[in-house]
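So, chain A:
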Amino acid sequence: SSGDGGDSSGGDDSGGSSSSLLTAEGSSTVYPISNKGSSYWNANAPPSDGEYWGSNDESTVPGWDELDTDQNLADYFAGLYGFEPTNQRSDPPYPTTVSLSHSGTGCKAVRDGLVDIGNSSGPITAELGISEEEASEQYVDHVVGRDGQPVVVSSDIYDAGVTQLTGEQIRAIYQDEITNWSEVGGPDQEIFVIGRAEGSGTDTAFRLNMLGDAEASMSGVDSRFGQNQQVAEAVSNNDGAIAYMALAFTSDTVQPIAIDFDGTVYEPDKDAENTIFDSAYPLNRDLHMYTLITEDTPSGTDMREGAFLNMFLTTFGQQVFVEQNNYIPLPTKDIEAESGKLPDQA
Partner candidate 1 sequence: MSETTQMSSETEDTVETTTETADAVETTTGETDELVREEWREYSFAGPTKLGVEDLDVYYGDDHALDGVSMEIPEKSVTALIGPSGCGKSTFLRCLNRMNDRVSSARIDGSVTLDGEEIYQDGVNLVELRKRVGMVFQSPNPFPKSIRENVAYGPEKHGDINTGLLARLLGRSDEEAREELVERCLRDAALWDEVHDRLDDNALGLSGGQQQRLCIARCLSVDPEVILMDEPASALDPIATAKIEDLIDDLSQEYTVVIVTHNMQQAARISDQTAVFLTGGELVEYGDTDQVFENPRSERVEDYITGKFG
Partner candidate 2 sequence: MIGTRMLAARNALTRRWRRLSGFVSDQESAAVATVGVMTVALVSALVGFLLVSPLTVVPFAVFIVAAGYGWLSYQGLTARMLTLSMTVSTILILLLITLFIFVEAIPVFVYESATVFGVTVPGLRMFIQPNWDAVSPPIRYSMVPMIHGTVMVTTIATAVAAPLGVSAALFLSEIAPSTVREIVKPGVEILAGIPSIVYGFIGFTILGPWAADQFRTTGQGSYLFVGIIVGLMALPTVVSVAEDALSSVPESMKSGSLAMGTTDWQTMTSITIPAAFSGVSAAVLLGVGRAIGETMAATVMLRGVPQLTKPLYNAFYGQATLTSLIANNYGEADGLQMDALFAAGVILFITVLVISIGSQYIEWRMRRKLGGEN
C-alpha cells in the first residue's frame, strides 16, 4: 500500500509496525471525516477523558460497549494491529496528518505513492479515467461512509419558496437552459450557479449522477470553487445562489432543497419517507479512502493504514466521525465487508 510519501528518508515502512507519519490527502468531502478521525487519533485521549474517549458518568461514548478498554484511544486502535502503546496523551503510536484538496488530487497522490491514503468522494475510475479492472488491480477501495449529495440554495431563494426542484430543472440550470429563478417558480432574479472545481469528487459525482456522464458539459456554471467550504461561504454571502456540495457543509444559510426525481421527492430530512439520506437517492455516493497495492504490500493495506481505517469502521467511528458530520453511516453488512479488506488484527 504505502508509497514513500511523507517519509522518503528511507525509513522502513514496509513492516506494519513502522511508526512513521501516516499521510492522507484529497477530497474536501471526506476531509471532515478523516480529519476528525486524525485529530482524535493524534490526541490519543486517555480513557478517563469522557469528552473524547472513554466512558464516565457524564458522557457516554457511542459504541463504548464494543470497545470497553482502559487504553488511550490511538493506543487501543493501533494496539489491535500490533503497535506498542505510548500511554501518552497527544502522543499516538504513530501520528497522522490529512491534507485538504480534492478527490482528483487525492487519487493522483495515492497513485504516485506520495501519500498513504487517498481520500475521494468520487470513484477512482472516474477521477483517474481508468477501468474498473485497473482500479481493482491497483487500489483497495475502503468506503467509510456515505454522502447524500445535496443541492443547496441561498436563504433568500429558500425563503422565497423555492424548496424543491425537479432533477430535470437542476440539470437545465447547470446546462444553461434555465437562467432565472422565475422559470422555476422563484423571484425574478438571475440564478447564481455555483460549481465545484473540475476534478473534485463532488463535481465528478454530480456530473455522473445528475447529468448522466462524468464528462457532461456544465456550461451554466457562473463560479467554481476549490473546496466545499468555499462553496458554502459563497452561497451564504450571495443572493440567488444554487450549488451542489456535501452534507457536512449545509447550514441555516446554506439550505438543502428537496429534489423530485421522476415523481419521487427526496426530502432533506432524515425522517421523511424518501430522504436524501437514503441510498436510494440518486445522488447518494460512497466516500472512499483508497490505498495503493505495491510489491511490499500486496494486500494493499499495511498495518498502519489498517489500524487507522479500522477506527472508522467501528460503531464509535461511524457515529462520531460520520454521523456527527451529518454524513450517512454505513449499514452493518457494509461495515463487515469493509472490515474484510483490512489486514488481520494482531
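A quick word on the picks: all candidates are chains of the complex that A comes from, given by their letters.
Note that in this section a residue touches a chain if its C-beta (ideal position, glycine included) is under 8 Å from a C-beta of that chain, and two chains touch if they have at least 3 such contacts; residues count from 1.
Just so it is clear, the model here is predicted, and its values are computed rather than measured.
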Direct contact with chain A in this complex, candidates 1 or 2: 2
Residues on chain A engaged by candidate 2 in the complex (per definition of touch): 101-102, 104-105, 108, 190-192, 194-195, 197-200, 207, 215-218, 221-226, 234, 237-241
